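A single protein chain has been omitted from the complex, and every remaining protein chain is retained in its original position.
Which chain is which? They are A, B and C, in the order written, and residues in each are numbered from 1.
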Amino acid sequence: MADGKVIYMDHAATTALHPEVLEAMTPYFSQLYHNPSSIYGPAQLARKGLDEAREGVASVLSSRPAEVVFTSGGTESDNSALKGAAMALKQMGNHILISSIEHHAVLHTCHWLEKLGFETTLLSVDKYGLVNPDDVAKAITDKTVLVSVMYANNEIGTVEPISDISKAVRARAKVLNRSIIMHTDAVQAAGYLDLNVDKLGVDMLSLSSHKFYGPKGAGVLYIRRGTPFTAQEMGGTQERNRRAGTENMPGIVGTAAALKRAERSREANVKHVQALRDQMIAGIEDTISRVRLNGHPTKRLPNNVNFSFEMVEGESTLVNMDMLGVCASSGSACTTASAEPSHVLIAIGQAMDIARGALRLTLGEENTKEDVAYVLSVLPGVIERLRAMAPVK
Amino acid sequence: MADGKVIYMDHAATTALHPEVLEAMTPYFSQLYHNPSSIYGPAQLARKGLDEAREGVASVLSSRPAEVVFTSGGTESDNSALKGAAMALKQMGNHILISSIEHHAVLHTCHWLEKLGFETTLLSVDKYGLVNPDDVAKAITDKTVLVSVMYANNEIGTVEPISDISKAVRARAKVLNRSIIMHTDAVQAAGYLDLNVDKLGVDMLSLSSHKFYGPKGAGVLYIRRGTPFTAQEMGGTQERNRRAGTENMPGIVGTAAALKRAERSREANVKHVQALRDQMIAGIEDTISRVRLNGHPTKRLPNNVNFSFEMVEGESTLVNMDMLGVCASSGSACTTASAEPSHVLIAIGQAMDIARGALRLTLGEENTKEDVAYVLSVLPGVIERLRAMAPVK
Amino acid sequence: MPQYTEKVIDHFMHPRNVGEIENPDGVSTITNPACGDTMMLQVKITGNVISEAKWRTLGCSVAIATSSIASEMMTGMKLEEAEKLSNKAIADALGGLPRVKMHCSVLAADALKDALKDFYTKHPDKKPYTVAK
Partner (left out) sequence: MPQYTEKVIDHFMHPRNVGEIENPDGVSTITNPACGDTMMLQVKITGNVISEAKWRTLGCSVAIATSSIASEMMTGMKLEEAEKLSNKAIADALGGLPRVKMHCSVLAADALKDALKDFYTKHPDKKPYTVAK
């Protein structure tokens, strides 16, 4: 921007720690630093902070506190959920069902499990990225032990019908007379969608604190009481033997503070970013030709804008926008030796050459109408400039 | 203490975050919060912080920066080291060799691996807790893929002859013409012992930042170039595909700051705590009867004091000391329904009833001679009082 | 890990009735198999009432605190009542115990039952009819 201000529109990548959250964390750095498992008085204050944080998270999930496991982030939550459930049920079957647009933390964990003899079925999605609950039911076999479908996609923002999928899974499990665990990666949903685990009907749910103005290196894995689970971090007896390791107290307290804050301001924040999102989508469609909105027009995260621009490479758009003071992201990343196009855009049926031109703008609470107006004032020029350089028109 | 001051002597459990370390971390909470994998300018500052942190850790380990993997703590480092090496070498053999006094993060990870078909041999130790390198060599079979021996024991402070053990492992590996990975859990060693990975001769080494005045929820796994390794946290391509997940930038920067600080002040700090340790050991031996020092008299961490007191239960000593303003720890913890006595004290040949009476005092940089004198002024009375209550004399 | 009530701490730091009785009417020395804590209990019985109780315990702070408060509770109790003194009642008298420490409160309750058994073995005639044989 002319005045050197940077407009951050990559909130799906990470968010800044909110000062209120840092304030909640601060006592646990150097004052209440004691190991909450220790016996002496000062450690009881840490233990109290731990218990309260667990209750705080449980209140947002409408779960029991004992069902909340603190982890090191969304990646660990996803890894532990899938491995923990699969390994616990190995005797019951070796089949895992996930959507084809899951985050790599789920996708690659399935590859890891394949080394242990598991088989993964990738559910295809429609052109909006939606998973059909009937498809889930049909894909369940007498070997299925685990279904994992994300609550909202990180690239295109599509919100999946999790409670319908959970119902379909339960119905099939009943018919087959077996237990099938239902997990959802809610990393992108937190702060925008209802996280009530009973309404969602899930057995497990993953969160990553830095996606909702909480600390990096901290997250949550919800595990419904009675869910078979083999712990993946072995060691001490922390987290009721489901996650060993000296508790990251600042991270845990920060997670609870951030999640409670996000829930408290959810309605207002949704309204705020959704208005910006709609302004952005309409503006781009009005001023730039040969674009397509990726994801569902309405069943999408209120803060997600994702467009593919024909005849431009996403990275170029990003670098150019960066030069103009806008932080955004791209589905495809030409950063590694072989440029893999986004598996999400391919899954929704986009041709490789178009998938390369994706731009993701994910809004946050500090973004304003003026920010959106600024982006809309520069983006058409950027796309035009890049297209003008392209060999084919 | 009379004036209400609390004397913290449980530094092996955790330490307070040093203000200098917090200061290094602070910019990464809410200013340089960007995802270091992102393309735009502000993220480059995070990337720079990440690279510098890696170089800082590498300089202390005398390793290449690329060999440093940031983790969520000592437990994850131990888990990933053992699982990552074992899984990568599964085709080569299924035998793992560890000492019988490893931390649960190593011991229980071996149990986890046993579910995958691995077999563990526990090396016995002598009455001081020392592992004999010859025993290691003898225990290696043509199925051995991994040896893990801790650098220093967390309970009794015994320092193991890691470089001799590494040499023995390498010699046997050469004879057997196979590759055997050597890991050491250096969680308790950091800040007190030389962490030069070449001198130690190890392929992998684990650290936990909160043990050396760094942040909780952060640690390091050193992986020597060329070491077979199957990543355990699957997802993004962070940490060169060895540990997925959005980087915990404050934790990473804090880890580097704390480790560099610990190394810088190591010599002075060792001298400081060792004098206190010797004062404490001599004082206890002088004033209390029927005690035995656990661990080696000289090959021990400079900050570790561990005694077994006959005819007292450790927990009672701890609670009583807590009432007198002293934070300490015990080998045995009568906290769970079935009180398991410390596997370490049992391994060094202590009878159950004596093992129950252990008291661990682990010193830190802020402890003073006066602190030690105070402990020595109250501890004999505590032991006497408890013994006076015991049914057998 | 445990969060102790002030009562627990008070009885641990200032235990009541530690020691032996000169000619006890019932004695018991038992060990908690769960954690190895050992308690010796001696009671003096006057008529059908426990008139004095003394104990010695080697164990954790909760074992000591429960020994202490239990000795207070049983003193003055009718044998019939004493037979029924539960570990739950003892824990409650201390203002509650952390879940993981509940097993420690069994020690004193069991010692009391055992000491009464010893008394009845020596004095079968004193056994109240309500007590199961």
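We adopt the following convention: a contact is a pair of C-beta atoms (placed from the backbone, for glycine too) under 8 Å apart; a residue touches a chain by one contact, two chains touch by 3 or more.
This one's a predicted model, so the numbers in the text were calculated from it and none came from an experiment.
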Touching residue (missing chain; options A:A66, A:V175, A:A268 or A:M323) | A:M323
Of B:H18, B:R47 or B:H183, the residue that touches the missing chain is B:R47
Identify the residues of chain A touching the omitted chain, counting contacts across the whole complex.
-> 311-313, 315-316, 319-320, 323, 333-339, 352-353, 356, 388-392
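In the analysis below, only the chains that are shown with their structure count from here on.
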What is the chain whose Cα centroid lies farthest from the Cα centroid of chain C?
-> A
Nearest chain to the global Cα centroid?
-> B
Distance from chain B to chain A - Cα centre to Cα centre, in angstrom = 33
Among the residues of chain B, which are close enough to touch at least two other chains?
-> 315, 319, 333, 335-336
Residue numbers of chain C (touch at least two other chains) | 1-2
